[in-house]
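All protein chains but one are shown in place.
The first chain written gets the first letter, and so on, giving A and B; residue counts start at 1 in each chain.
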Amino acid sequence: MTEKVAIVPATHTTPPAKFSHGVRKGNILQVAGQVGFLPAEEGKPPTTAGPTLRAQTLQTFANVKAILEEGGATWDDVMMMRVYLTDVDHFAEMNEIYNAYFEEQGLKAPASARTTVYVGLPKGLLIEIDALAVLDA
Amino acid sequence: MTEKVAIVPATHTTPPAKFSHGVRKGNILQVAGQVGFLPAEEGKPPTTAGPTLRAQTLQTFANVKAILEEGGATWDDVMMMRVYLTDVDHFAEMNEIYNAYFEEQGLKAPASARTTVYVGLPKGLLIEIDALAVLDA
Partner (left out) sequence: MTEKVAIVPATHTTPPAKFSHGVRKGNILQVAGQVGFLPAEEGKPPTTAGPTLRAQTLQTFANVKAILEEGGATWDDVMMMRVYLTDVDHFAEMNEIYNAYFEEQGLKAPASARTTVYVGLPKGLLIEIDALAVLDA
């Protein structure tokens, strides 16, 4: 598989512009910035899993994971996660949620690298995550 | 081509530090953060294409594209674009410009992934974009 393919989980909301939720080419898989939107419902605008950091973080992980799996990858293939928070005070809680989530996932490979920075996001969003994966060659 | 090579379009302004506008090694091509600077003119400081989001976005696309082409790639090879805006209120307009631009480019491969976040940029700049491309092996 060397051709570039779009990875578009059926349940994902339509991106707000002409970009793909994920793309894979050869053994490189890139996941676009995911947020805490629930699976799309026809005729309804994108809706977050809730106003809390926990709800949005867990939904964001689910959205990233769906793209990885649709592209033939798993969390174990992820090399880098970029975590964008809006509030420095959310760091400790995000790390707790992060650790518990990945504990549950039962990773076999070492944890990915990560960078976390604090930026602006569209109103109502507390977290955004993107990921770069390298699949077995 | 496995050696790391710098990609330096002749018309680009000199980077403000010792980094390359683009680098390629094997089939990986990385484009550094590009902004809306017009082609360099000798003896003149870097100048943006204009104060509007539209002018700067289109010039930024042109600058990214010049690096891709100089490195033997096209928009079709781009896996990820990172869009940095300074103002959440620019999101809708940027998406319009983005969609129209890529419509015009006549992509053959699926659209790249993308992450957009809101950060600070040097005075006068409204948008910055970098890109990761994977060429055909």
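Simple rule for what comes next: a contact is a pair of C-beta atoms (placed from the backbone, for glycine too) under 8 Å apart; a residue touches a chain by one contact, two chains touch by 3 or more.
The shown structure was predicted, so the numbers you read here are calculated from the model rather than taken from an experiment.
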| item | value |
| --- | --- |
| Interface with the unshown chain - residue positions in subunit A | 27, 76-77, 79-81, 88, 91, 94-95, 98-99, 102-103, 109-119, 132, 134, 136-137 |
| Hidden partner chain, residues of subunit B it touches | 2-6, 15-23, 25-26, 28, 30-33, 82, 84, 119-123, 128, 130, 132 |
